[in-house]
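The other protein chains are all here in position, but one chain of the complex has been omitted.
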Amino acid sequence: MNFTGAHILSIEQFDRDDTEKLFRTADRMEPYAQRRRVTRVLEGAILGNMFFEPSTRTRISFGSAFNLLGGEVRESVGAESSSLVKGESLRDTARVLSGYSDLICMRHPQAGSVAEFASASRVPVINGGDGSNEHPSQALLDLYTIEKELQARGRPIDGLRIAMIGDLRYGRTVHSLITLLALYRNLKVVLVSPPELKMPEKYVEALRTAGHQVLVTENLEESISSVDIVYSTRIQEERFQDRSQADLYRGRFRLNQAIYTRHCEPNTVIMHPLPRDSRAEANELDADLDSNPNLAIFRQTDNGLIVRMALFALILDVDQLVDQYSGDVRWFNPRARVL
Amino acid sequence: MNFTGAHILSIEQFDRDDTEKLFRTADRMEPYAQRRRVTRVLEGAILGNMFFEPSTRTRISFGSAFNLLGGEVRESVGAESSSLVKGESLRDTARVLSGYSDLICMRHPQAGSVAEFASASRVPVINGGDGSNEHPSQALLDLYTIEKELQARGRPIDGLRIAMIGDLRYGRTVHSLITLLALYRNLKVVLVSPPELKMPEKYVEALRTAGHQVLVTENLEESISSVDIVYSTRIQEERFQDRSQADLYRGRFRLNQAIYTRHCEPNTVIMHPLPRDSRAEANELDADLDSNPNLAIFRQTDNGLIVRMALFALILDVDQLVDQYSGDVRWFNPRARVL
Partner (left out) sequence: MNFTGAHILSIEQFDRDDTEKLFRTADRMEPYAQRRRVTRVLEGAILGNMFFEPSTRTRISFGSAFNLLGGEVRESVGAESSSLVKGESLRDTARVLSGYSDLICMRHPQAGSVAEFASASRVPVINGGDGSNEHPSQALLDLYTIEKELQARGRPIDGLRIAMIGDLRYGRTVHSLITLLALYRNLKVVLVSPPELKMPEKYVEALRTAGHQVLVTENLEESISSVDIVYSTRIQEERFQDRSQADLYRGRFRLNQAIYTRHCEPNTVIMHPLPRDSRAEANELDADLDSNPNLAIFRQTDNGLIVRMALFALILDVDQLVDQYSGDVRWFNPRARVL
């Protein structure tokens, strides 16, 4: 893919060379994300951060990533989309809004809406989530995290053993991640869910066709016992018509330190597409895992910032200029205290 | 008018010299709006973008225009105006908020509210729409568009023939535009609406008093047949107490490519104060006009950015400094791809 000026709408656009290029660019963004350096390369550029459905963390992650490159952010959040209510087409909205910025990140509750918007936009558009359809930067930050966690353990993605747990039927995140993982070699993928929430067959088929080993099971303990990564997902209540049905599955695929110690190999990585439900009756990942250094869930969100910076830098073709416009951080860097 | 430090509350403040000065400044903003150049002239300045009523596009247009000059934007949107609920006067609100920025753009649902706010503000205030009353930057961008479209056809505004169509009674936009047009010479203005929604008599009188020719009609086809510009407006349902009445007028003043080809002179310009209703039963301007190069509706919104930049530059007295603090665009300019 030629990143310059490209719309990023779907994970299907990426081949292995593309993820490689993105991740090596991401590596170079890390000093800026951690405030060891500042760059002003996008000074004067404007991001239109158009969230027609609210999402605090994704919205702020995109906005901060653009700020970290020196650019400005104009935003729209949720309920305000009055013009759409007045019957304006997404294409008209795109023609108007794309005149106000250099790049647009967009979230919208309707599947396919961002692609439709992009088709009329005069600037590149990044899909920040279009309903049940796609949220490519989430899948990319997950894959980048997998790569970094494995790297720290001296291993590549090829040959990875991963267990995916929870709601695999409605989880947009795991579908996209599997599509990306299929680009690699010799994976072992264990899919753990109640039968009603199991992974759609097309994803399983795609993995098998690409030569990967796939196990489908309902048994949590067994499935996490010989993998490198446990990827846990929440049961999204709002996907159920009947909310009481959701309660049936609550806690059934719960992971805590005791289970981890008993069943997992040492240094098994734990991931999760936040938010995590921390209410007593509903833990997917118990709080007692928080002191486990293999819990990578907050490294995931930190990597999200880095991957989004890399996307911006590549799309706007400044990835080779970032260092040239950089300087020292003048202010107290709290990260120095913690890391 | 002395623009420096002025409140822009009403179109009535403008004479022909003022629009001339504004538009020549706007011309000089175009390279920055199209990202052929960047300027940092307002680096360190703050715009207070206070929208006590939501309006995504106007709000973002103002904010982006300020960013394009190098300034920062602080915003408020809609329902949040809790202090007003607690009984605070607009004058108190103005005293407080005007301490936080160098200039304020304000939208508020109540007619006259922005003028009241401005009377207590310590910084210049631009009216971004106060209910049914005024929205001066919209009228100015419309007039600027008319000038540019005519210019491309080798003609000045003097002598213009224009048809205004749709809801001319409640349409704040057409009222303001007519007030500005009256400053010019020898116009022919055709007013097309159902009798219940016709242009208030005072605007018709003002045009005639200023020596312009005015035709009032209900016949769309006839009215668009010998004009330079067709200015179509939407029937704003929310103006009607009885919504079913609005349905009566839907589609009755609809324009599409077939009607355009049959009735309009070649190169007749089509304008519209967006949003346009694109639902099947309600088109004011059909989507089949989108490939007609004379459809100027998106050039209007692009001009809005430019006119707002010019207002900021003149009010803050930096119009002569914009180029001095300018530089090259370092990133991919998507406009180069399309234009």
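Per-chain residue numbering starts at 1, and chain names A and B are given in the order in which the chains are listed.
The rule is simple: a residue touches a chain if its C-beta (ideal position, glycine included) is under 8 Å from a C-beta of that chain, and two chains touch if they have at least 3 such contacts.
Quick caveat: nothing in here was measured; it's all calculated off a predicted structure.
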Among B:R122, B:R208 or B:R279, contact with the omitted chain is made only by B:R122
Contacts from chain B to the absent chain lie at residues 4-5, 41-46, 48, 72, 74, 76-77, 79-83, 86-89, 92-93, 95-97, 99-102, 122-124, 315-318, 321, 325
Logged for chain A, residues touching the omitted partner chain are 35, 38-40, 54-57, 60-61, 63-64, 67-68, 70, 72-73, 77-78, 234, 274-279, 282, 287, 298, 301-302, 305, 327, 329-335, 337-338
